[in-house]
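Worksheet for the structure shown next.
Complex shown without one protein chain; remaining protein chains in place.
Naming follows writing order (A, B and C), and every chain is counted from residue 1.
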Amino acid sequence: MSLFPSKERLAHIVFEHSDKASRRFDITVLWLILLSVLVAILDSEPWLHARYKREFYFLEWAFTILFTIEYILRLYLSSRKLGYIFSFYGMVDLLAILPTYLSIFLANTQFLVVIRALRLLRVVRILKLGRYVKEAEILKSALRKSRAKIQIFIGTVLTIVLITGTLMFIVEGPESGFTSIGVSMYWAIVTLTTVGYGDITPITPIGKFLAAVIMLLGYAIIAVPTGIITSELTTSSKPTPDSGTKVCKTCKSRHLDADANYCKYCGERL
Amino acid sequence: MSLFPSKERLAHIVFEHSDKASRRFDITVLWLILLSVLVAILDSEPWLHARYKREFYFLEWAFTILFTIEYILRLYLSSRKLGYIFSFYGMVDLLAILPTYLSIFLANTQFLVVIRALRLLRVVRILKLGRYVKEAEILKSALRKSRAKIQIFIGTVLTIVLITGTLMFIVEGPESGFTSIGVSMYWAIVTLTTVGYGDITPITPIGKFLAAVIMLLGYAIIAVPTGIITSELTTSSKPTPDSGTKVCKTCKSRHLDADANYCKYCGERL
Amino acid sequence: MSLFPSKERLAHIVFEHSDKASRRFDITVLWLILLSVLVAILDSEPWLHARYKREFYFLEWAFTILFTIEYILRLYLSSRKLGYIFSFYGMVDLLAILPTYLSIFLANTQFLVVIRALRLLRVVRILKLGRYVKEAEILKSALRKSRAKIQIFIGTVLTIVLITGTLMFIVEGPESGFTSIGVSMYWAIVTLTTVGYGDITPITPIGKFLAAVIMLLGYAIIAVPTGIITSELTTSSKPTPDSGTKVCKTCKSRHLDADANYCKYCGERL
Partner (left out) sequence: MSLFPSKERLAHIVFEHSDKASRRFDITVLWLILLSVLVAILDSEPWLHARYKREFYFLEWAFTILFTIEYILRLYLSSRKLGYIFSFYGMVDLLAILPTYLSIFLANTQFLVVIRALRLLRVVRILKLGRYVKEAEILKSALRKSRAKIQIFIGTVLTIVLITGTLMFIVEGPESGFTSIGVSMYWAIVTLTTVGYGDITPITPIGKFLAAVIMLLGYAIIAVPTGIITSELTTSSKPTPDSGTKVCKTCKSRHLDADANYCKYCGERL
């Protein structure tokens, strides 16, 4: 970064990604984010924290000050300041520096800086990893289209979880670890999703029978979200009908079949 | 709800969902259900029960009396009383109030009131969440069509579970926790569905080898229900290719788009 | 069963399923199988065995003698005796009575009589549950077609399991429960199939990191069998091209399209 650049030059470096200086700025931010997240992870290791407490403390504040400068810079250079503050990336930029300041008053909050990982999203967008963006679009669209089906599915699962949880609470009782309906519902979710920690397990024969029924029924049900997403992906990955279509010069109709000789709307020769 | 409405007016409010008063009635019932289920869940927490025992007891009876009044009202206003009693929703309405009365004689049964959650089904239907109803239909139809396949699958799984369970009972024996064929079958279901609590695990080398074989084979088998449901969903979400196509009388071309005015091959008016 | 029926009449009752007597014979066998399996399961429960030891012992021998009589009867009535002995059902019929006789010499082998459950297969076939047979055929065919893919998949998984197991054995060592490569491979299978008992878990940071990598990679790989079977089911559940096809009277060609006016092979009007 050159010394004393003009405001226009600075804005170009921060917001554009076309020339060498701006690209170097992006790469620097990318590495700072990765390093600061790594420092937060390592700082949480008790034996590392015991040995390098001061170094981690210094690094954390260094990163926070750097990101604060960047945040103020972006705000100062932005033409629509409120728009930036309340944009998704603006919120993430703010959340990435707040925890360190909060840690002055509250214990352990400094670890929330890992939210900085979300800042990587901007960098990925900047690097314009074309193929990834397109594939990500397909995945997002498949998830969006199956939203209603997934909500119904989660509603059904929650009802099963509620009734199962209550039955197991009555059948097994606190002696087996099913201390309340809430805990039993937690167990039911652990079982239905096939996670199966084993921290709470049925002990009575009736409880084991019930659990086995739930696992078998649950397994049949749990196959549903996979089915939903697969079905969407299979349908949406089919060639779009637009590839190689024709346009009618007379009536301006689009999406005409590639093998059409005449426009199907106005009958004109193509 | 206005004071002293006529029987016709009351029936309209309870059974219809078109005007303001009836909609307000539906929303009130919806909230009462949600609150009463929440109260039952919280009441089961030992520390909350210890502190607010009387309040929970009072609330539970209040909800039960309200739902009892609603049940009697529905019965009184219904033109086909027997039809209501033995309908799905009539049974659920009754099951939603019975446990509290049973709790006078039996311990812990009051928690069965969570069956009230099923009453939410009616409210969801009332709110006519169109998109959800349609999507739920697709899911239900896919599950119904794959019923035979899923029954065969569960039959196969139960046979594997029976034979595997017996083998493990003989190989491992009571020392490893495989105390009976029933318990071994419970273990086999826990393993085949990949839940894997870990409350019972093979200890002998032969037992571990058998378990590994079952896991690998089981995994290949367990992929089947997902395949069944996905296959149904993919097939049922596809439009049939020929529905509503046109045929050209002049050149006899088929499969012309339904919205075509002119044949795309010969340009003739359809 | 009538007294002293002729050999032909007996053969008809045992092997055919068309008249009342033979159907009654089938249903009796079905119930005897179910009961004898149930008795074996209950006999394995320690507290039931302690109380009803003599009753279970008597019942087990009663069932075995009945099934032995049935086996000898089938052998005597069969026209191709060797064919019956070495057929799948003949082997199962023999295996269903052998364990009780073996239990005179060996402990615990009597529980192997649960193999009788496989005898139910014949009854299911007898009852000609048409829809189930057809659906089972689709499932079997999908599994058969994907056999090569599944064998490659299991080969790949076993290689991963071998190398992962060895690495974890070296990294974690006997202190964490990874006492040998065999045990580590058992752990790797438990992890890759997402069963996750938790009887053996990595303790060192490097072991945990390795395990996490294996889980993530493994999860991507384990999605493959589901994909294979789903893909087969989707393809094989498509309408067969034969529904509603035409046949040419002149050249006897089959499978002509339903919308054909002329035979595509000889040009004859259909």
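Just so it is clear, a contact is a pair of C-beta atoms (placed from the backbone, for glycine too) under 8 Å apart; a residue touches a chain by one contact, two chains touch by 3 or more.
Not measured: the values here are computed from a predicted model.
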| item | value |
| --- | --- |
| Option touching the unshown chain, where A:30, A:117 or A:203 are the choices | A:117 |
| Chain not shown: contacting residue from A:35, A:65, A:82 or A:139 | A:139 |
| Missing-partner contacts on chain A, residue numbers | 37, 40-41, 44-46, 108-109, 111-112, 114-115, 117-118, 120, 131-132, 135-136, 138-139, 142-143, 150, 153-154, 157, 182-183, 185-186, 189-190, 193-199, 222, 225-226, 228-230, 232-234, 237-238, 259 |
| Positions on chain C where the hidden chain makes contact | 148-149, 151-153, 159, 162-163, 166, 169-170, 174, 179-182, 185, 191, 194-198, 201, 205, 208-209, 211-212, 215-216, 218-220, 223-224, 226-228, 230-231, 234-235, 256-257, 259-269 |
| For chain B, residues in touch with the removed chain | 194-198, 226, 230, 234, 251-255, 265-266 |
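Throughout what follows, only the chains that are shown with their structure count from here on.
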| item | value |
| --- | --- |
| Centroid spacing, where centroids are CA-atom means, of chain B and chain C in whole angstrom | 29 |
| Contacts with two or more other chains, residues of chain C listed in rising order | 194-198, 226, 230, 234 |
